[in-house]
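I'd like to ask you about the structure that follows.
One protein chain is absent from this view; the other protein chains keep their places.
Right after this comes chain A.
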Amino acid sequence: MADTDQVMEPSIDNPFISSPALHPRPTLQNVVSTVNFGCTLDLKAIVRHARNTEYNPKRFAAAMMRIREPKTTALIFSSGKIVCTGAKTEKQSLTAARKYARIIQKLGFDITFNDFKIQNIVASCDVGCPLSLVRMSTFHGEFLVYEPELFPGLIYRMKKPKVAILVFPSGKIVIAGAQKTDEIFEAFKNIYPVLMSFRKTK
């Protein structure tokens, strides 16, 4: 996996930027992944013997386990499928999933690490200046939804890469729905010039 050290090159797409170092960069906030341990799990036994676990079958069918490093939470289902949330990078999500597998394995279950998949990556960024969402919505109509009475942010659904970008008037944005870190940076590269052209000028 490419190291997240990409720098945006000055180009025709970014007429406002002279130096790449001045570009704001999205920071990854959450990575959600799933994995299949390939065997039925006895959740009662797991919560009894493992630490930092909760299981309330009346409320939710899965056990919730947390580990401190990487700081993540896992939903463990009796089917053997796991959802791992809270990691900050793809690599951390994998490490965390493996740690959960190790914990369950130590309790005596026959674990195989199958079908690990990153399901969602969320990142946030600050473009640095306030934006005029109203102007933006009049120009790029087909990709976006802006209903300030429902939600203060503008929702831009980018087709390629397939991500959703929430744009707020403060200039802060959220990019979500990516399956790879590169998609986040690609999406930001695509949206940045668009956002800058809708700066709020006073």
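Heads up, the rule we're going with is that a contact is a pair of C-beta atoms (placed from the backbone, for glycine too) under 8 Å apart; a residue touches a chain by one contact, two chains touch by 3 or more; residues count from 1.
Keep in mind that, in the parts below, contacts and distances are computed from a predicted model.
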item: Hidden subunit of the complex - UniProt protein name among "AP-2 complex subunit alpha", "Transcription initiation factor IIA subunit 2", "Pleiotropic regulator 1" or "Salt tolerant protein"; value: "Transcription initiation factor IIA subunit 2"
item: Candidate in contact with the missing chain, chosen from A:27, A:40 or A:56; value: A:56
item: Contact with the hidden chain (one of A:47, A:84 or A:111); value: A:47
item: Touch residues of chain A, complete complex, unshown partner; value: 44, 47-48, 51-56
